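Missing here: one protein chain of the complex. Every other protein chain is in place.
Showing chain A:
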Amino acid sequence: MEPGEIHALLGENGAGKSTLMNVLYGLYHPDEGEILVDGRPLKLKGPSDAIAAGIGMVHQHFMLVPVFTVTENIMLGAEQVRGGIAGFLDRRRARREVTEVSERYNLRVDPDAIIEDLPVGIQQRVEIVKALTRDVDLLILDEPTAVLTPQETEELLTVMRALKAAGKSIVFITHKLGEVKAIADRITVIRRGRTVGTASPEASRDELAALMVGRSVRLTVEKQPANPGRPVLEVAGLVVDDDRQVRAVDGVDLTVHAGEVLGIAGVQGNGQTELIEAIMGLRPLLAGTVTLDGQQVDGWSTKKVLRAGVGYVPEDRSVDGVVKEFSVAENLVLDLYDRPPFGRGLALRLDEITKSARERIAQFDVRTSSAEAPVGTLSGGNQQKVIVARELSRPLKLFIAAQPTRGVDVGSIEFIHSRVIHERDIGTAVLVVSSELDEVLALADRIAVMYRGRIIGIVGPDTSREAIGLLMAGITPGTATEDGTATDGGTTAEVPGSEDEA
């Protein structure tokens, strides 16, 4: 690492990027080898040694206390104390320090805001400020963009450039190729715990992807034109509230035909989540109907909807998708455990569950030490494959995939996409919701754009990225100035964040 350099670390999930960085940050101890800082070998006993050596880290999952203010979180672990032995916290000095650092690097944060009230992007900024107040020279960002919206990603990239200009070095861990190309000075690719190559940002996406996965990867999904059949899912006049009783879906009409992929594009938080949950019977409908294959299914329990032939990949894998303490085998039958052959009467047939799990693991290329390993020990991409394997292992009429490849590495994305298209080709109606525009463009045969709880337009897959971007911002072709609020989403269309993944 050179001073003032942004060094990107690329690799699939489970390649060892995070482990390497945790060693650097002193959380893990190396079995062999050494770390050199300014030419001197460094022995790290813990994160405090790493901070003393000028290494700071922003974890993928933030280490912040939600009910504390920004200042309190930043001073945590390095509390300023005055009043001698009585040890009063010197909040004022800490606050001044926060303000100073955030101004120096142009990282706007309100020192008095409560963390849990802040959006994810700002929380991340707080983490960065926290590291900077410790006077670090080397900042490690572990998959910083995985949780960010496209706008937030763009802001982060700006911050990184500012930090670089101030002479800080940054290690940027990611598997999103677009970001790497946009910002990195040097790229190191890691695969299965080894450095497999370094590249310059001029390398093409395909080259980088091939290095990461170890073989050439198709970044576009190959598919035949769709043969839409009868309508399978019909949604009419759907109205749904979100958890805070705020209208989230406001009169949506949708039809998905057998053998086609309908993609729902839109900036996160425009009602996509609530729409899907309402279809699945997870959220009460205030008005409207949901019809599956001619049968009205609204008001049904989730179990009944699943049994009627709907496969569902939930948006938040770790919360709704898997039970982390459960084994891979158990997670593979999470919604089938009481159906033959897995359950007979009250009894579970563990042999059948294990047998089927072995088949699924092989079929869906789930990388796990065994079928009995807890799912929580798998990488994100492999957890996602477990969910996809579970949902696709029974005959379906409708397959709903929400953010099917969020936080998933390139190799798994390719695999999951090909399974989605395969499902379409055998005549299943497929509904894909994604905030990655490229994913929607790659998979969908028709694209519905959602904005503020409504379907603002349905377009074909050949529509230009810019046109869809405008729709995502709430601007329909006829009415360019619909209302004043269109501007905040207006940047969405061009952000590089949405160009990755696919």
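Things to note:
Here is the rule we go by: a contact is a pair of C-beta atoms (placed from the backbone, for glycine too) under 8 Å apart; a residue touches a chain by one contact, two chains touch by 3 or more; residues count from 1.
By definition in this document, contacts and distances are computed from a predicted model.
Only one of "ABC transporter permease", "cytochrome-c oxidase", "Peptide/nickel transport system ATP-binding protein" or "Glutamyl-tRNA(Gln) amidotransferase subunit A" fits the UniProt record of the hidden chain, and that name is "ABC transporter permease".
Only one of A:Val120, A:Leu286 or A:Leu350 touches the absent chain when the whole complex is considered: A:Leu350. From the options A:Pro30, A:Gly46 or A:Gly269, the residue with contact to the unseen chain in the full assembly is A:Gly46. Residue A:Leu334 is the one among A:Ile35, A:Val221, A:Leu334 or A:Ile458 that touches the chain missing from this view. Residues of chain A that touch the chain left out of view are 27, 46-47, 59, 63, 280, 282, 301-307, 312, 314, 319-326, 330, 334-335, 337-338, 343, 346-348, 350.
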